[in-house]
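Apart from one protein chain that is not included, each protein chain of the complex appears where it belongs.
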Amino acid sequence: MQAIAAETGGTVTTSKKAVFLNVSREKVPEACAKVAAMPGYYHLSTITALDLGDQIAVLYHFWKGKTFAVVKTLVPKTDARIPSITPAVPAAVFYEAEVKDLMGIFFDGNPYMKGRFVLPDEYPTDAPAPLRREADPAKIRKMLKLE
Amino acid sequence: MEYSAESAMPFGPVHPSLKEPEYFKLILEGEKIVQVMPRIGYVHRGIERAAQDRTWVKNVYLVERICGICSFSHSLGYTQGVENLTQFEIPKRARYLRTVVHELERIHSHLLWLGLIGHWAGFDTLFMWIWKDREHSLDLLEAITGNRVNKSYSTIGGVRKDLPDGMAEKLKTEAGFIEKRLNYYDGLMKSEETFAIRTKGMGRINQEVTRRLSTVGPLLRCTGIPRDIRVEDPYAAYDEVVPEVMTSNDGDIASLVSIRLNEARDSCRMIKEAVDKMPSGDFKVNIPRAIPAGESMFHVEAPRGELFYYVKSAGGSTPERVKIRTSTMANILTGVEMLKGHTLADVPVVLTGMDPCFGCMDRIAVLDVSKGKEWSIGGEALRRYGIDYYSKRGGNK
Partner (left out) sequence: MASFKSGLTAWARKRSIWVFHVNAASCNGCDIEILAALTPKYDAERLGVELVPSPRHADVLLVTGTMNPLMKDRLKTVYDQMPEPRLVVAIGACALGGGVMRDCYNAGHGIDTVIPVDLYIPGCPPNPEGIIYGILKLVTGIPDKPEEARQVVS
């Protein structure tokens, strides 16, 4: 992991059962490809997005057989785009599509970026994504006419 | 995607049996399926957002209703994820009790699936008989936890109640009974020709597909990769009651049938072992309402595969973020790969083979590229079409 950190200019932090690799968002595909290529079976568990206020943290969870190897990056809310990792890690297609629907982050290069993935088609494109802090479930219900 | 939105057809949401609604667009050339495009979201309810508004304990009730079939796995993943954020150690008896209920749920889920695959392949007798035997496991679950489905047994700190008196002996006798019945079904399914024709060689995948798409669960193990979260990352009492990892090298539906049957048999063995080894002691430890800040990742082996939970706390009485990745989400693309190259008649069996826990066959919309025709066909009609198709070829009688 340290070697990958050196190559991609990131930092490594560890915690109970997980090793975090913090990189900048342009380096994410490279870092994920290298983590996936590490010896041992690679398995992408999922991709999580956390709303931290002005920024959104995106975590790519890889399971390496004994610990989680997590690639973490920060994305500003006003410019929420990340290059997609699907060329190197095809399993990420659906996870990125879900994050795009629920957090509003655009993944350049993912084939499922058009239209809605888990949300209903009626969900307006200018409304905030449902998992963001600004989104209010009551307002979403009114928008979708669910009362 | 070169196929335009107009050619997408819903693999409709309404199904005569159970299964949740989902959309699959099937694109045919002649008889063979060349492309499948899933559209999910029919059961999207906004649970991750709702989890942020409820207290830690209330979320157990919310989270286990994500799926009724593997509901205990959801509550187990959530409660253990939350317990990892605290400094408390879960008592051993609680871990053993969780193991027993977890394995009982695996038995009930695999029996459900085996019955359904019989139903879709035209073998309705198998469906009825297996579901009758499945009631034994549900009776046990009701006696231990109070409900057949949506058990709410696991709580933050342990389990909610202890085993009733006499339950330990009953568990062993019932587990033995289920094991005997499974042996019988094993022989039955192998000797039944028509069933074999519908399942052997169907939906073939190999290791290249599963590695590329990060498949989980029995679908992964049927290609020969022995990965099981209970063994790789033991939780509950799996470090002492060790499961046997069932694999196969064929990668088809018949191997999935035998893997799930063997896993159910192994669960019976583990229940008996867990009851024998169960220590006495507390079944719960009291954890204060405010969970310390931090983030934790936890995964469990649900009957369908790896179920992943990511829990983040900001130190309050409600979670800041709960991220759930269900096993079927990881397997849909693998299911799509399984369908390619098959005919319409095989669709029900192959799609059930990947054991979807959400969305599935309903009204299938089919686009025949060579003929330029579009038509839709209902789930039950498709099942009957499959049975007729095979009986014309000397299959089902």
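Order as written gives the chain letters A and B; numbering starts at 1 within each chain.
Just so we're on the same page, a residue touches a chain if its C-beta (ideal position, glycine included) is under 8 Å from a C-beta of that chain, and two chains touch if they have at least 3 such contacts.
Here the structure is a predicted model, which means the values were calculated and not measured.
Annotation: of B:66, B:349 or B:387, B:66 touches the absent chain (contact as defined above).
Within the set B:50, B:143, B:188 or B:225, the residue that contacts the chain not displayed is B:50. When you scan A:54, A:79 or A:122 for touch with the missing chain, the hit is A:122.
Check B:57, B:149, B:245 or B:285 against the missing chain and you find that the one touching it is B:149. Seen from subunit B, the chain kept out of the figure touches residues 12-21, 41-47, 49-50, 53, 61-62, 65-69, 71, 112, 127-129, 131-132, 135, 138, 148-150, 357-358, 378-381, 384. Across the interface with the omitted chain, subunit A contributes residues 119-122, 130, 135, 137, 140-141, 144-147.
As a working rule, only the chains that are shown with their structure count from here on.
Put simply, the C-alpha centre of subunit A and that of subunit B have 25 angstrom between them. Contacts from subunit A toward subunit B in the complex involve residues 16-18, 41-46, 48, 50-51, 59, 61, 63, 65-66, 68, 70, 89-91, 93-95, 98, 102, 111, 115-120, 130-131, 135, 137, 140.
For subunit B in complex with subunit A, the touching residues are 1, 5, 40-41, 44, 46, 48-50, 53, 84, 211-214, 216, 225, 227, 232-233, 296-297, 299, 306, 308, 310, 312, 320-321, 323, 325, 329-330, 332-333.
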